[in-house]
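See structure below.
Every protein chain of the complex appears in place save one, which is left out.
By written order: A and B. Residues from 1 in each chain.
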Amino acid sequence: MEETYCPLCGKPNPIDNKFCDFCLAHLHPQEGGSTDSEALSIPGIEDNQDGLGGHESDSNVPDWLSELQQSNEMENEETLDSESELGQPANAISDWMTGVSGDGEATVGEVSPTAPFLPDQGINESQDIPHWLNDSLIEEEDQDLLEDERSGEVPLDGEGRDVSRGDSSSPEISEDISSGRENAGPLAGLRGVLPAEPGAARVRKPRTYSAKLKVSTSQRAHIDLLNSLLEDEGQPQPLPPRRSISQQHVLRWGIALVLLMAILWPIVITSHEMPFPDYDEGSAEVNRLISQLPENARVLVGFDFEPGLAAELDTAAAPVFDHLLSEGALLTLISTSPSGPILAERFIQSIQSDQKLIYGLEYVNLGYIPGGAVGLLSFIENPQGTIPFTIDGLSAWETEDRNGLPATAGIDQITDYSMVILLVDDPDTARTWIEQLGPTITNPQALMSFVLITSAQLEPVVRPYYESSPQPVNGLVVGLRGGAAYARIIGSDDFPGRSWDAFGMGTFVAALLILVGGLGYYVIPELSRTARDQEKVKR
Amino acid sequence: MRNPVYTAIAIGVGIVVLLGYFLQFDLLVNLRIVFLEWATILVATALLIGVVNLFIVHWRKSTTDQPNRVNSIALLAGLTITMGVAGWFGPTDLYSLWIFNYILIPIEASLMGILSVVLIYAGVRLLRRKPNLLSIVFIATAVIILLMTGPLFGIDIPGLAELRIWIGKVPAVAGARGILLGVSLGIIAAGLRILMGADRPYGGN
Partner (left out) sequence: MNLADWIGAFVGFVLTLLVFSYLIGDNPLFRITLHMFIGVSAGFAAVVTIYNIILPRLFVPIFISDRSEQILTLFPLILAGLLFTKISPRFAFIGNLPMSYLVGVSAAAAIGGAVTGTLIPQALASMNLFAVQSNQAFDANVGLRLVNGIIILIGTVATLAYFQFGKLSQASEKTQFQTWIDGLGQIGQVFIAITFGFLFAGIFSAALTALIGRVLFSVDFISDVLGLFIR
């Protein structure tokens, strides 16, 4: 007995039945006018029999379904149009078909809204699908993958792992929906139940697009190489074995040894043999100026040198102060360096064995003037206001309400001093003194002289001032040589002969080392290079 | 922090002090004297602040666990002992002089002594590193001056002593005078920039 299936409940009925025995629905679509029951008849089978057509039955389709159909048809037409524009045959595998097949079974249902009403052996059975369509069912990503494999490319994740498999979700639809069986609610278990919402048939997991980097094998090789290089860079490399004693070390030790031996030799072994300099113009000028000082002349002495050069400046200044104090000068000690007052005190104590100086009566230590040029300018402008007390806290100057010290009695301004002597080792300090005091010294009305006892390193810097006309610097005793020359001028025997001998030997050896060593250091490598070049030419 | 008051102060006091070099009005002279005296006090304060800062920095270093903390402890020991002794007895007292004579001077003079070895070493290597005319002129000058600064065993090389004097009075003076003029021009330019408010090293810009 032939049977037909109810389009509503899907149950078999005898083919002669007009209505379904189970749900009383029309088993065959009615011809002609429309009734209430016609509203329930759905042209599913006929539509599907002619493929995707069924336009002649549009009038029987409800609005919501016809809209759905129209939208699908529009999409299909657009696809066909676009394919035609590309010049491809219309019967070739087109995108819309690929899209249908690419979306799998769910897409079939999408294309034909009547699919849920079809029996299980509907169009989704693979044997009904031609092989060309079956090929197109291969997922798009799988095709990409095949292409990649053919071209030797492997998709990699950020860490370079192969991620070609199992990480992309393919669109699926639940088996219940594709088979048209309701799985929830009061109609659970029934087949062919129209979904409450047509879009429900499209439910699928959103397509995931892989953000993985695709690199070729050659690029992969480069990545590996770069990684290995970077790893090597990060690793601490063992330093090349450093030579504990280099050529420079040996040279430095050699120089130190030779220099020390040269200094020690006259100190330890020999007695004083080196002659003092015959004549030194700057020292002679200082000697002349001191000799011309009046009785009990006030002399301002600046101690502006570092303790490290005390040996040089103390030695150079000693004969000058011997002469100065023998002339009965009264000293005012001052400094623009914090260590200056202590150096001044130390120096005075060192010459105390010969000259019994009484503090306050014959000398006074005013201490430290801060501020360099500012402090010095302030002192030149206003000595009493700038340093009112000595370093010991005594009132330095005689004022209306205070008694001063005899050594500074009669001093109201800087020009009341007969002479300014500066012991200095620093070019900037010397320049500051000369610049601030120079205009006062060169003033013809000021009867004051300015002499320098300097370290040897200052001679080129202060000599332009001494060689000027008018002279801001009137006399110059430079280093050990100047001190020795001064000692010779005044006929002093106190100048340390051991230091002078060692100095003579040291300067001679230094000149010799620089000359011979420098030439040797330059010539020997040049000669050896020339010899190597000649050997190469011979070969 | 931008503050025109700071700039105005710097320019104002600077102009008063600078004009005092050239003009001798009583008011200007007195004002200048007062400004200079205050400045010397401020410089002394700044020096004291520097010492306090040095103490703070090395105190922090010495109290944290780091490899060079011994150096900081040595510095703090030197600083506190000196300040204690010199501050209590006075900076020119015998105890203070003991520290000065037997600690400060030996160290600094020894450092200067090392410099002599380093200078010879540099002189020896100069021709190797820069073999040109200027290096030869430099070395030749240095050798002549060195030989004739010392007594040279009483040996009189004809013309060498005169050459040393001539170098000191003519070419060296010429070079040094050029350098001094250049330095003074630089100082004037830098100072004028401050007095015009173009440079504000006190945080006025």
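The definition used in the following text is that a residue touches a chain if its C-beta (ideal position, glycine included) is under 8 Å from a C-beta of that chain, and two chains touch if they have at least 3 such contacts.
Just so it is clear, the structure is predicted and the values come from calculations on it, not from any experiment.
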Next item on the list: Tell me which residue among A:13, A:287, A:315 or A:449 touches the hidden chain in the full complex.
Entry: A:315
Check: In the full complex, which residues of subunit A touch the absent chain?
Finding: 249, 252-253, 256, 259-260, 263-264, 267-268, 308-312, 315, 338-339, 341-342, 367-368, 370-374, 377, 387-389, 391, 393, 425, 431-432, 434-439, 442, 455-461, 464-465, 467-470, 472, 479-481, 498-499, 502-503, 506-507, 510
Check: Which subunit B residues would touch the chain omitted from the figure, given the whole complex?
Finding: 1, 3, 5-7, 9-18, 20-21, 34-54, 56, 68, 70-72, 74-83, 86-87, 90-91, 96, 98-117, 119-120, 123, 133-135, 137-143, 145-146, 149, 166-185, 187-188, 190-192, 194-195, 200-204
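We take it that only the chains that are shown with their structure count from here on.
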Next item on the list: Within their complex, state which residues of subunit B touch subunit A.
Entry: 17, 20, 29, 32-33, 36-37, 39-41, 43-44, 47, 90-92, 96-97, 100-101, 104-105, 108-109, 111-112, 116-121, 123-128, 131, 139, 142-143, 146-147, 149-154, 168-169, 172-173, 175-177, 180, 183
Next item on the list: Over in the complex, which subunit A residues touch subunit B? Could you list them?
Entry: 248, 251-252, 255-256, 259, 273-277, 306-311, 338-339, 341-342, 345-346, 349, 365, 369-372, 374-375, 377-378, 381-382, 385-386, 391-392, 431, 456, 459-461, 463-464, 467, 479, 481, 500-501, 503-508, 510-511, 513-515, 517-519, 521-522, 525
